[in-house]
Each structure stands twice: as structure tokens, then as C-alpha cells.
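A protein chain is absent from this complex, but the other protein chains hold their places.
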Amino acid sequence: MSHNTYGHLFRVTTWGESHGPALGCVVDGCPPGLRLDAADIQHWLDRRKPGTSRFVTQRREPDEVRILSGVFADERTGGQVTTGTPISLMIENVDQRSRDYSDIARSFRPGHADYAYFAKYGVRDYRGGGRSSARETAARVAAGAVARKVLGEGVRIRAALVQVGPHGIDRSAWDWAETENNAFWSPDAKAAALWESYLDEVRKDLSSVGAVVEVHAEGVPAGWGAPLYAKLDAELAGALMSINAAKGVEIGEGFASATLTGQENADEMRMGAEGVRFTSNHAGGILGGISTGQTVIARVAFKPTSSIPTPRLSLNEAGEEIEVRTTGRHDPCVAIRAAPVVEAMTACVLADAFLRHRAQTGGGAFVPGQTGRR
Amino acid sequence: MSHNTYGHLFRVTTWGESHGPALGCVVDGCPPGLRLDAADIQHWLDRRKPGTSRFVTQRREPDEVRILSGVFADERTGGQVTTGTPISLMIENVDQRSRDYSDIARSFRPGHADYAYFAKYGVRDYRGGGRSSARETAARVAAGAVARKVLGEGVRIRAALVQVGPHGIDRSAWDWAETENNAFWSPDAKAAALWESYLDEVRKDLSSVGAVVEVHAEGVPAGWGAPLYAKLDAELAGALMSINAAKGVEIGEGFASATLTGQENADEMRMGAEGVRFTSNHAGGILGGISTGQTVIARVAFKPTSSIPTPRLSLNEAGEEIEVRTTGRHDPCVAIRAAPVVEAMTACVLADAFLRHRAQTGGGAFVPGQTGRR
Amino acid sequence: MSHNTYGHLFRVTTWGESHGPALGCVVDGCPPGLRLDAADIQHWLDRRKPGTSRFVTQRREPDEVRILSGVFADERTGGQVTTGTPISLMIENVDQRSRDYSDIARSFRPGHADYAYFAKYGVRDYRGGGRSSARETAARVAAGAVARKVLGEGVRIRAALVQVGPHGIDRSAWDWAETENNAFWSPDAKAAALWESYLDEVRKDLSSVGAVVEVHAEGVPAGWGAPLYAKLDAELAGALMSINAAKGVEIGEGFASATLTGQENADEMRMGAEGVRFTSNHAGGILGGISTGQTVIARVAFKPTSSIPTPRLSLNEAGEEIEVRTTGRHDPCVAIRAAPVVEAMTACVLADAFLRHRAQTGGGAFVPGQTGRR
Partner (left out) sequence: MSHNTYGHLFRVTTWGESHGPALGCVVDGCPPGLRLDAADIQHWLDRRKPGTSRFVTQRREPDEVRILSGVFADERTGGQVTTGTPISLMIENVDQRSRDYSDIARSFRPGHADYAYFAKYGVRDYRGGGRSSARETAARVAAGAVARKVLGEGVRIRAALVQVGPHGIDRSAWDWAETENNAFWSPDAKAAALWESYLDEVRKDLSSVGAVVEVHAEGVPAGWGAPLYAKLDAELAGALMSINAAKGVEIGEGFASATLTGQENADEMRMGAEGVRFTSNHAGGILGGISTGQTVIARVAFKPTSSIPTPRLSLNEAGEEIEVRTTGRHDPCVAIRAAPVVEAMTACVLADAFLRHRAQTGGGAFVPGQTGRR
């Protein structure tokens, strides 16, 4: 996590502004010999693509990714594979409407990065938020697609919205299949229906609202994560908090664990047919910064979209007091499109942890009652 | 954040196990010429010292820090100062009661790192939790003392407990001075009284409970933080989540921001007598990953102490199903002693962000209505 | 220096293969507000461009660089400037002659990276050497152009060839202006004339030859470099040795210093009109890993071009013993085109050292007889 690079060994460097000619990333440190075509990446990009429902930005971007390096179609391997060299991915910005930005060029939109970038850099690309635009997350999703290849089929990463504004899902109704059937990645069909009417209301009120995304990584073996400052949960927290509009991250029970007793919180252990079996997962699959073999579970809170059509008091670069009101295409709930990004960042964190675990230990984990690594 | 090193430029590498001969850290990258004596560090260590009240571990450790390198008493500077070379800090373990560990040596205590360390490493120092013991946080607090020197008097970092089990404070009663008057770092005297009787009850029940710590960093100037993957909030999240028993981190409104509307969440801006003035601080002092000049605010959720005298089901290294019950000295609420650690990690994050900001920009920030950096 | 990223704060990540669609780099951590146009970069790229004389590869590449991010044309600044966000630079490969590679696809060319890449990765882009091609150095030169902007006009970095095969220059005839007048970056016109006939001979012999490049960085202030493992000379050594075909690096007297006595080697100091004055520069401007204010001087030895038309014994991937002979366009002395690359890497090292020095100290240096930093 240096500047615009994420990761230690599986390293992702993203670049690009909302209204520049293109954006992209360089994925470095990827193991060689993994099958990788543009279509593998496009699949995940299409899931976060703008314009897929009336609840997300209507910007029209095909978001077509090109692989510029790091792969090779070798007849022996029967398809295009990674070569172990940097994988450069590029997505051209097509719909950079060259509209007149003079009204917002010198203004600070409340809740946005405008003022902070001005204070730090003095100069900023104000068109569409420039570098601080959520458009950058396309590069994360592309990198996440490569990370999934590193993790392989055994690790399954899925995110869902579990709360929109004040409306949470009914967790007993959780159905992963349902997340593909509604516009909100909701695992609860009823919640999705509620959110639909709720968000229509929010938009009519010229407002926006926040939400909470939950991600599950199934199949993560025990042993990933490197205490103490590269703990798996610490790295997840950092990576997920780096997503635009994120304001909170929790693992397992998270903030609710403050109210638990020691008895309640202890995930008890038994031997099952396939090895260690926990009777509960309050820990979210991580103890002491190391994965336990249970499903890794995290939640991310997103603030409401800052771009709203309702005027807010603010300043401009000249120090004048002004009103700011955002017009144009904007998501009423930015977190909806964040779900694929949460998945992607989780994939990057895990791929990086996997490689470091393999480096230090050779891979595998010790199993109670057995000798040596499995 | 690599292995056991925290930070990019202000780098802290900690080492040591609970029952080894000593623990400590190397603080590298510290600016030269800062006044630094052992007493400066001891002041903060004494605040997290075990045995200060009946609600924290009764282990008897003087926790006396020695500075082994990186400082020099130069007559011209009129006192001991940092030299810019690595500052090695060491704390000897005095009370490593060499009791018989054979009962827990091969067992996995639920909620602890035991099983995870076993799975990853195969071998582990099981005495007192070894490397995963909260004792390591003494090294963090020592490093945090150096970080405060880097930040100088202008930045003030204070933490408070705002919730113990289900009992939150009355925020309207917030009084920082009060945190020095009770055993719980509570800014609300009434809450402290309630927690006292509540925790006595918890202990009688052979149980433990979680809590939430809130930290405020006042005086952080605008411009610190480096998007996108070294965002100030992302780095705070990672650093705070790396503390033992942490399960959640939030910035500003955090998870509550999911329920806010865009209008509510927008921190509006006005020009005040001393420059930019925000009318609220839902953002917790960070926008787009960069500090805004407002107070930086974060909260950390801690799970209940995992060491409890009530038996829990578990396994041992042989794969046998057993019961585990922790006897001996243990905090009923581990978060109480975490408050100074939260402060220390926040100080380290900010010192590191300060140095990187100065590197890229030369320091200072642009102010609306003025030219050049201030 | 991780994988394909160079630098700590001024970070350059390069990507691309010789015969892929494009190559490029992401320059991250650049200070904001620096004037930067594509033409500023193109100037340096044109100096290393293939096809400029009969002594360098005849591949026809325009090597036109595009800036895809990280700059913004802001009317107030009166030109395009860096914004502090990642600068993505791309150069399309135009002349990737899609010739038949079947003859070398499975063969290991002696002296090349072929076998090493095969052993490590199993799969490799064999077209034109793939990632190991000297073509990658175009990205380094592009990054170096940005680094020069960071360093400003005060630091001047120039490289020259001082030896080709067994033929060294006459150092007493050194004239920097001359390096622009011949095809060899020779500061000695007579040496250049000799090399011309010598290299024609080498080529007629279906052979190639090595050379030594010397780089001078004038105007580097005292104080840059961070002991002990980020010493300025250690970082220069690493960066310069990372250039294709480099086999040796020395600073100041370098290997000759082994034969000097302590008296000879001591660069004595006097006070001059403009501060500290050294009476000699055996150290090459670096003591204890920190710049002294003298000209920083390094030399890099390059091996002969490995691609030669004379057959050599080798193996193929099937383990069969074969003969390999390289046909087609190739430099008889790869070091000629390395001179701009040596300059570029030196610029990157210095820009990175400058930023880190500013981070830790605020910038400037102490001067004997004066108080405070200058």
C-alpha cells in the first residue's frame, strides 16, 4: 500500500482520471502459467459497469479492457497464459463528455475530495472528480479478476448489500443466488423490493443514502496472513477502507463483538469428518491475524453519494462562500456499484496473502493429529 | 505494513514474545534533532502498564524502556536528541512466571491465535500467547511516543472508551479531563461508574466483554494522506485493525453513515477567522483519503477477552476434543488497556503520513483565497 | 525495487514486452505542479531511439510517448502540470515484425535471458526477447525524463562512453560537448573515430563487444542518501546493475580505489568562496552513503551484445543440443544505446533520494560555520 500501489507480492498499481483518455492498472508479481484472457477480466468489469440499472450512474462506458503485456499465447499451453511479467490492463474512457466544467472547476463539493486535493496538491483535475472519481474502481475490478485466477477455483469471493439506508436485510432469508436477480446485489429478495421503492423516494427527494456491503471468501485455507502488521484482517481493513466512500470496516461480528461476552464470542472447535470444525464463526475466519479455514467475512460501510442535486453551503478556491449543487448523472447510492469492488479488493488481499504464506512456509498448513503440512 | 514492520518512512519494527527475555522495537526514519529521553517514552508506557487497576491484568511488569541507539547527548543541543539513525527500544520481561504450561502447551484456546499459529507455523511459543500476546503492544506504545515527538505539540492525540459491553457513554457529557480520573479512560464519569459495577459482575460470571475505543487527533493540518492505497483512512484502518482483539474500525460517522442522507452527511464549509471552517465533521476529518484540517476521528471495536475461566470446547494439537478453561490473571475487558495502544498507532500513522506529505509537496497546504503553500 | 517497480517515493513501474502491443510505465509519487508535456519526455526518448546510426539496432520505432494520466492543463498555471497522481506513459510498439519465430521459440540463445526465464517461469514470450528485451529501457528513459523535472535545473545528469572493447578514451581530452557530435556519446573525438573503425571491424567479424558508460550528476546537494541499506551509492549500484547487459558498477575511483593508499584516497577539504571545497573527488561525491555536494560519478560495465551471427552451442527446451545463431538487426555494442538509460536511472535514483531526504529532514543541509539548514 504505497501511493497508488496495493500489495506486497501481488502488486496492483492503478492510474487514471475520470475524464482522461484512459485508466488502468499494472498487476505485477502474478504467478506464471495461469490462463488469462481479456474475457476473463471483462466478465467482472461488466458486473460493475455503469448504466446497468436506473440506480447507478448513467454514464455510458463500454469499459472494455485490453491486456497490453504479461500474457502469451503459447501453443503448448493451449491458450493464453500469464508469463510472470507485469500485466498491464487499460480501459479507455469513451464517455468523457467534454461539458463545461467552469461552474465547479474552482468549487469544493461538500463530502467530495475537492478541497482535500486542493489543499494538498494545489492543482487538480476537477473534471468528474479526476483521480478521486469512483471510476478508478474499474481498475481495481480488473486487477481483482487476475487475483481470482491466482486464488483458483477453490476460493470463492462474493459480496452482497446487507443494508441500504436504515433498511437491513433479513439474514435468515439469505440466498446468494438472489444477488444475481436484483439490481442491488441483495441476498434477500424482499429487501431488494423495499430498497427499490426506497431509493426511488430518495432520488425524488434530490438526496442520496449510504449502505453496507458484506463480503464472504469461502475456501480460504488456514494459515494465510502475517502477523503483526500484515495481519489478514488489518490488510483487509486497509484495502476495503481505501475504496471510495468507505467509512467503516468490520470483520466477523465486528462492532457487535463489543457487546458479546467471552463465552458467546468463543468459536468452539470440534473434529469433523474433514478436519477441524468450528461451531460458530464470530471471528469472521481470522484469529491472530491468520486465517482459520472458516469463511472470511467482512463488512464495509459506505457513506451516501456526495453528489446531490440539493444545494449545500461551501467555498471556492478564492475563499468565497458559495452554494454547490450537483447536476447530472449520479448514483443515489454509491455502494451498489461498490459490491464488485469489495469483491475485487478482497481477492487482491487474499492473493497477496497466499503468495506471502507460500514464501515463508512453502504453503499448506498443519492439521491437528497429523504430521507435516497439508 | 510488512511482516512486523509498520510504516513507509516512519517505520516501526516490533519484536518479542510474552515470556521471552525482552521485547522491543526499532523506530527507523525518525527526523534528527528531536529531544528524546527514555522518560519521554516511559510516560506513555506507564499509562498502559499492567496492574494499574483491578480491571486489568495483574501481571507485574515495570515496563522500563531503554533506548539502545539513535539518540545522542550533544552539548550544543543542550540535551539528548534523535540523530536520524534507528532508535532501538527494549523492555525487559521481568514477570515471565515460569509456571507449568504443559496443560495449555498443546491446546487451542478458543478465540485465541493458538490454532491459527499452529496451522501456519507448526511450532509456536505457547507461553502466555507468545508473539500473539497483547504484551507486544508495549512496543507499539513506545514507538508511539517517538511518533508524538515527530508530530510535535501541535497535534494532540487522545483516546477514550465510549462503550463497554452494551453500555455506551452519554456523548453530551464528554469531558476529556475525566478520562484521567477513572480506570476506564471514560470521558463520561457516570458511564465509568456504571462500567465499574458492570465489569465486577462480568468477572463474577467468569466472563469477559468487549468495548469500543474512540480516538481524536486534533491539530492535523489539511493535506496529509496519499491516495489511493495509502489513504489516511485506509492506513488508520489497517493500523488500528492490527491491534490485538480489534474487530472493527470506523472513521467519522462510520457505520452510521450508511443511514445518513447526502444532505445530512455533507460537511458544509464556511470561511472562518482562521481559514476554512466546517459546520460539522461527519467525515471524521478525512476526505478522499486526505486530511481536511478537522479533527481526525476513528473508533475501534474490540472483542471480549478470549481468556475466560469458563470452560469452552476445543481441540489440541493431537486432534483430540478437549475442554479449555483459562485460569490466572486476565483482563475482563481487554479494550481498557487498548486505549493507549490506539493512541500510539494513530500517532505512528500520522507521523508517517506527515513525512510522506513533506516528501511529495515540501510540506504545508494551499488555503482558499491565498497563493502558495502555508 | 520490488518486481518491476523502482523507487521508494518516486516510484516507477514499467511493463511491456518487445513485441507486445505497447510498453510503458507508471510514475507515481511525483510532486505536483511541475510543468510536464509529452515533448519533455520525447526529447529524451529520441536520444535512445533505435535506428539513429549504423551502430545501433535498425528496428524502426518512432517511440512516441503518450501521457495517459497524472497531468492537467490548468489555465492558472499557464501550461500542463503534474497533479501528484500517477503519471501513466505509453509507447506503442509499431515495428513488431511478425516474423516467424519458430526457429528460436524453443531455443536458448547463449548470453541471453532465454534459459533463465524458461527455468523460472516455464512459459515466456520469446519474440524479440519478450520482457528481457532492451526495448524495456524506453520506459526507463521516459520515467527518467519525469525524474529530471523533479530534480529541476540545478541537477545536471550526463553520461558518456569511456571505453569500447579494449579502447578507452583519453580523459584529458574530455569535452562534454563532443558527446553530441558522434554516434557513441564519446567525450573524446579521437576515441570516437577509433571506435567507428573498430566497430565496423567487429561487425565484419560477426561479433560484438562490450563497453563502459560513465555518468556525472552535477549539482547534487550534500545530504541525499539514507544509510545504511538505502545508501545513495547502494541505490545507484542496484539501479544501474538492473539495466540490461550491465555486469559492473563502480562509484568514484571504484575498483581502482583498491590500489590507492589512504593518503591518496582522502579527498581533502578546504573552505571556498561558496562553502565547502574538496581538493579531489576520489569518492565520486558520496561518503557514508550520503552525497557530499561534489559531482556524483558512477561507471557501468556492459557486456557485449549477446545476439551475434556467429553460431554458438546451446540447448533447446526439449533438452537437445543445438547451435544458435542470431540473424537480423542487432547492435554490435549494446552499451551505446545504454548511455541515455544510465542517465535516466541515475535521475530516478536521485529524485527518489531527494524526496526521502526532504521527508526526513525538511530538506536542505547544514553548512560548516553556519547555523541551521540551507
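When the chains are written out, they are named A, B and C in that same order, and each has its own residue count from 1.
Note that contacts are C-beta pairs under 8 Å (C-beta built on N, C-alpha and C of every residue); 3 or more make two chains touch, one makes a residue touch a chain.
Treat the numbers as computed from the prediction; the structure is a model and nothing was measured.
**Student:** Touch as defined at the start, partner being the missing chain; which of A:21, A:62, A:275 or A:363 qualifies?
**Tutor:** Touches the omitted chain: A:363.
**Student:** Across the whole complex, list the residues on chain B that are touched by the chain not included here.
**Tutor:** Listed in rising order, the touching residues are 2-5, 8-9, 11, 13-17, 20-24, 26, 28-29, 32-33, 66, 68-70, 72, 74, 76-77, 81-88, 90, 120-125, 130-131.
**Student:** So that we can see where the missing chain sits, which residues of chain C does it touch?
**Tutor:** Answer for chain C: residues 1-6, 8, 14, 108, 110-122, 131-132, 136, 163-166, 202, 205, 207-212, 222-231, 233-242, 246-271, 276, 279, 282-284, 286-293, 301-308, 310, 312-321, 335, 357, 361, 365-370, 373 touch the chain left out.
**Student:** Given the full complex, what residues of chain A touch the hidden partner chain?
**Tutor:** 8-9, 29-32, 84-85, 227, 355-356, 358-363
Note that only the chains that are shown with their structure count from here on.
**Student:** Any idea how many Å lie between the Cα centroids of chain A and chain B?
**Tutor:** Here chain A and chain B have centroids separated by 26 Å.
**Student:** Between chain B and chain C, what is the gap in Å from one C-alpha centre to the other?
**Tutor:** 44
**Student:** Calculate how many whole Å lie between the centre of chain A and the centre of chain C, each centre taken as the average of the chain's C-alpha atoms.
**Tutor:** 38
**Student:** Give the residues of chain B touching no fewer than two other chains, as numbers and ranges.
**Tutor:** 8, 227, 361
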